[in-house]
Every structure is written in structure tokens, then in C-alpha cells.
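Removed: one protein chain of the complex. Kept in place: all other protein chains.
== chain A ==
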Amino acid sequence: MRAGILRSPSPLPGFGLSFGIMMTMLSIAVLLPIAALLGRGLIIGPADLWDMVNSRRIWAALSLSFRAALIASLFNLVFGLMLAWVLVRYRFWGRRFIDAAVDLPFALPTAVAGIALTALYAPNGVFGQTLVPLGIQVAYTEVGIWVALVFIGLPFVVRTVQPVIEELEPDLEEVSATLGAHRAYTLRRVILPTLTPALLTGFALALARSVGEYGSVIFIAGNIPGVTEIAPLLIVIRLEEYNYDAAAAIGIAMLVISFAMLLAIYAIQIWSRRRIGLV
């Protein structure tokens, strides 16, 4: 970090004070809890940490958590983009209502969302009654976990992409068309590159949120060890065994994997920005 950043002149005063307050709050709310978790890991030691994480059941849970989060976030990436596009570019009856409804997953307690989704998709539920006879079991399977994660992750993509689409001039597409480009070509070479950084940010946010999701998943998952048991549940189970070290070990494993994934996404983001030349 360059010291100069801290002293850069601004027309508004009070940077020192607000920076101090910001750092204090950030430390209390975010940095210290994570540092405490990592500190616990240091006390346990890397060899013991590895032993505590390296079991078939934990790998199965970690793989399920990250796989489901990835699938749900990819779905949200596509569906969220479409939703944001429709909301910005078209005027139709009920648009404002749908626009407001996008934020509902943020406001709803996740446990309530989980219970509601389970009620809908259980074999005697509204959707379940139709799906189960067709051989599609959603509740208590991995599909149920996807559904819950799609629900909680969707607003992240929509709300990050929406303002960028609003900035996007329809002129660009018209110019592209007058120069003889097909619609698909315009979409691929003009629109998507501009949206890529925002899409990646939304994807990363949705992914990060889904990986650690507990409340909504626990009711719809079925929680069978090795099959539908998510990693956060395994942490809770370790706590129930009063095995705080093993719980911390799984927590650290999730933190490390998440960090690596976010780093990869941001690397792609930087690369894409350089390539397109937009900052």
C-alpha cells in the first residue's frame, strides 16, 4: 500500500476520522472473527488440521457444498442476466412488482425460505405433487439444495448487472446492426464483453453466499451423510460433539477453498477488463 493514498487531498475533509472508524468497525465485524478462526488453526497446527479434514465424509460434504453452489450460481448467472435485461429494457405490466420481488430473498430469513421451499417441493406439496409422479424428486435430494441456493443467490447477480445494463446505450446495438452484425454477433461481441465484469462480480457474490448457506438448505437437503450432507452441517455436528478444533478445521478448509475460488474469479475479471479495455 502506498502511504500517499492515505494523504491524498480531497475537497471534503474528515478522511482520517472516517478511515479510523471504518477500520475499527471492519475489524470488529469481519477481520477479527476470521483472524480468530485462523488463529485457532495456527494453534492446532497444519498437520492436525489436515488429519481432521481428510476423511471421506468431509470431502463428500465439501464437494457437495461447492458443487451445489457452483451449479446454482451458474444458473443464476444466466437467469439473473436475462431477468436484469428484461427489467431494464422492456416495459410491461407488473415490472415494478417483479423488480421489487427480486430483493425478497435478501429480506426473508433463510430458514423460512427453506421451510417454504420444502413445503412446495415435498411429495405432497404444490410442485412436488406434479414432479414426483414424473420421477423428479426435488425435496431431500441434491436438486433441492440447488433450488434453495438459486433462491438465495439470484438477487446478487440481478442487482450487480442491472445498473450496468442501464448504462448500456441501445445506440451501440443499433450501430452494430447498421454495420451488418447479426443479433447473436452483437450479443457476443458487443453486449456480453461490456457486462462481463459485472456478471463475474455477481457470480462471485452469489457463489460466496451459497457455499456457506445453512438455514435454507438444512430443511430441504435430507442431510444423509455422504449423500446430501453439506459442509456447514458438518461444522454444526462437530460443535455438537464439543469438538471445537475439528469444527474450526472444516471452517478453515471452506475459507481456503472459497478464497481460492474468489481469487480465480477476480483474476478472470481483471483479465477480461484488460482485454476489453474498460475499467
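What we mean here is this: a residue touches a chain if its C-beta (ideal position, glycine included) is under 8 Å from a C-beta of that chain, and two chains touch if they have at least 3 such contacts; residues count from 1.
Note that in this section contacts and distances are computed from a predicted model.
The listed choices are "Phenol hydroxylase subunit P4", "Na(+)/H(+) antiporter subunit C", "Membrane bound hydrogenase, NiFe-hydrogenase large subunit MbhL" or "Sulfate ABC transporter substrate-binding protein"; the UniProt protein name belonging to the chain that is not shown reads "Sulfate ABC transporter substrate-binding protein".
The chain not shown here is touched by just one of A:118, A:160, A:176 or A:196, and that residue is A:118. Only one of A:75, A:146, A:203 or A:219 touches the absent chain when the whole complex is considered: A:219. Listed residues A:102, A:145, A:207 or A:233: the one in touch with the omitted chain is A:233.
Contact with the chain not shown here comes from a single listed residue; of A:57, A:89, A:182 or A:274, that residue is A:57. For the options A:62, A:77, A:113 or A:139, the residue in contact with the chain missing from this view is A:139.
By the touch rule set out above, chain A reaches the unshown chain at residues 56-57, 118-119, 122-125, 139-140, 218-219, 222-226, 233, 236-243, 246.
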